[in-house]
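Note sheet for the following structure.
All protein chains but one are shown in place.
Each chain gets a letter, A and B, in the order it is written, and its residues are counted from 1.
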Amino acid sequence: MEKFILKYFTLIRTIIAILVGMIISVVLIYLISEMPAYSIKQFFLGPVLSKGRFANVIENASPMIFCGVAIAIAFQAKQFNIGAEGALFISAAVGTAFAVSTGMPTVLHVIMVLVVAGATGAIWGFIPGILKAKWGASELVASLMMNYIAYYGGLYLINSHFRDKDAGFLVSIRLPETAWLPQFMPGTRLHLGILLAVIFAFLGYYFLYHTTSGYEIRTTGNNQKFAKFGGMNIVKVIVLAQVLSGMLAGLGGMTEVMGIHRRFNWQMSPGYGWDGVIVAIIGRNHPLLIIFAAFFLSYMRVGGQILNLMADVPSELVLVIQSVIIILITAEAFLSTWKNKITIKEAERVEVANESVTQ
Amino acid sequence: MSPLLSSIFSTGFAFAILRVMTPLLFPALGVAVSELAGSINISLEGIMLMAAFFGVIVSAFTGSLFLALIAGMAAGVMMGALLAYFHLKMKADIIMGAIALNMFAMGMTIFLLYIFTGDKGSTSSLQSLVFPSIEIPLLKSIPILGEIFSGHNILTYVALLAVPFFYVLMFKTPLGLRIRAVGQNPHAAESVGINVDKIKLYALMLSGFFGSLGGLYLSMGYVSWFSRDMTAGRGFIAIAAATLGGNMPLGVLLSSLLFGFVNSIAIYIASLNVPSELIQMIPYLVTLIALAVFAMRAQRIKNRVGEIQEHFDEDAVKAVVKDVLKTGGES
Partner (left out) sequence: MENILQVKNITMVYPTGVIANKDVSMDVKKNSIHAIVGENGAGKSTLMNVIFGKIHPQEGEVLYKGEKVSFKNPNYAIKAGIGMVHQHLMLAPDLTVAENMILGIEPKKGKIFLDTVNALEITREVSKKYGLDVPVDKKIKDLPIGVRQRVEILKALFRNAELLILDEPTSVLTPQETEILFETLINLKESGKTILFISHKLSEVKRLADTVTVMRDTRVITTRDASDLTEEKIAHLMVGRDINSGRIGEPENPGNIRLAVKDLSYVDDENVQILKDISFDVRAGEILGIAGVEGNGQSELISIITGLLKPADGSVSVDDNNIIGLSPRQIRELKVSHIPEDRMENGVADMASLEENFIVDRYYKSEFSKNGKINWKYIKDYSVDLIKRFNILTQSSKTAAGALSGGNIQKVVVARELSSNPELIIAAQPTRGVDIGSEELIHDLLKKARDDGKAVFLISADLDEILKLSTRIIVIYDGHITKQFTDCSNISGMDLGPYMLGVKMEEGASGKIHS
């Protein structure tokens, strides 16, 4: 038992953190709702009680998966990249501009738009990456600045050059149909992008855990001096991690445009990059766990929206729970006394076992 | 003169810069305190939201401006203390802790807003107070200066006074000296008997204090209500302003002015059908370039003397800010 707990300690701690978050949500709902039982049911089961809502969960999870994997790759290299939001925004804008200015047969067009968007995101990751790797400039501040540059640059591009003047809002011209990602379930907005998100999560997993470059990234994040000692080129590794991170976030933004709105319609930054940070933390920087984390977060969000509509509890409840979960997951001191006790117990057990062998 | 230029050179424009700058300067000072203590606080966004919210609510329910001020400041300081607790006691990464706090503040304010008012958008249904604007007796009658500098909200003057206050606090008091020592070499501070965690706690509480004034200004000066997410990223812009200002009082004031200037210009030219986005982008671009230049310089210095140089060169920052203001003014 002790051995099991120690082996899966981080996972167990994550689950406990999530449970604590759930308990707090129940308590809060009880405190403010006139009809707590109904509200709680809506929050926890609402998303699965209708096809449309469940589709919403999956739709929203898609960019979260992209951004979560993007952030995870940077975090695995111990790079504090919070630039996924900017990479997503600028890539979607540039990709949209490319899509509406070119005409190609459908499959090729989709691929080319994704390539352009991915490349834009890659450039967005490259800049903080090289500044950090070569000169030690804080990637946190650099990526934050890149977010704003992306936001204003993207808005400029769309509003000044690709704006749909017939639309009542500030939105881009509609993408030509050749650049659409197909929606595959009538009555929902489920589109190919979700599949791509899952595929890229698997690719991200494969990359991090089964390729030499992924190994380099993880080793560098683990102990940079050791990586250098072993002969790795640290500058190259850090830049690669940031470039891939930017690329994935960029793809996340573009698939959202190509699959759901079919035009660039963000006047505010959509926040998926920040969701990516949350999802990466909950998913422990593991791309496959991130798929679940993204569904979990998306599920909570949709649950919150249902609460908002159907019951008398504001959906921002979810933000409060999120923050509690993140604190509990990232706080090393959380449950550490418990872990230490188990470690000592286990060590004693092993010692006793060893002694009985030698006797 | 073109309409753009005539707008920019109007006293009304200069007045607007100060107005727009106020909710940036406070949190930028808040970030600077935390940076000087070596524990960057990126939760100013959340701190301001909380202060803005509690200021409005308390003023609406008590009718007391003084109590509202106390409540707002207490909310901000508490948030700073909470971040210190997560970081120092719970051993959470300070960045993650701050991200969580920002989310917490955003959710909590809307949540409470709904409980108190039944509305999720804003407190427009409440009769909340605002801090008064004041005319400065002598200054008021001087032609141009009077129009620019007189008649602001009292918190704008407080913000301007906060700069020398920050300077005195950080550079002329024992606490400030200790905060800087802890930020530069915690072991050195520890070796002379300073409790490093306590000093960091104070610094983060101070950070929350400065941030809280920014939040109070937003909901009780800039406008007269609280609305959801009303900080609109100012807490993050503050990080840029503090970085560009080299975490030094004068630098932070100048960089906040730059951000205020650019944001005001954006508002002005929006009506002229000129794309404002590119102009709004400038300060971030400048901050990024400054960050890169300082890092390269620091690397050179490091190569020369082998000393890790994590803090920016104050004079260089000032020079860059000056350049930017000059070129920004000409564009």
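Some notes on this structure:
The working rule: contacts are C-beta pairs under 8 Å (C-beta built on N, C-alpha and C of every residue); 3 or more make two chains touch, one makes a residue touch a chain.
Quantities reported herein were computed from a predicted structural model and do not represent experimental measurements.
Checked against the full complex, the candidates A:S50, A:N223, A:Q267 or A:N340 give a single residue touching the omitted chain, namely A:N223. Of the candidate positions A:S50, A:T211, A:Q267 or A:N340, contact with the hidden chain is made by A:T211.
The chain not shown here is touched by just one of B:A98, B:A189, B:V262 or B:A292, and that residue is B:A189. Mapped onto subunit B, contacts with the missing chain fall at residues 168, 171-174, 176-178, 180-181, 184-185, 187-189, 191-194, 303-307, 309, 311.
In the full complex, subunit A touches the omitted chain through residues 210-213, 215, 218-219, 222-223, 225-233.
As a working rule, only the chains that are shown with their structure count from here on.
Taken together, the subunit A residues at the contact with subunit B in this complex read 28, 32, 80, 82, 127, 131, 135-138, 140-142, 144-149, 152-153, 155-156, 159-160, 274, 277-278, 281, 308, 314, 316-320, 322-324, 326-327, 330-334, 336. On subunit B, the positions that touch subunit A within their shared complex are 40, 42, 86, 89-93, 95-97, 99-101, 103-104, 106-108, 110-111, 114-115, 120, 236-237, 239-240, 243, 275, 277-278, 280-281, 284-285, 287-288, 291-292, 294-296, 298-299.
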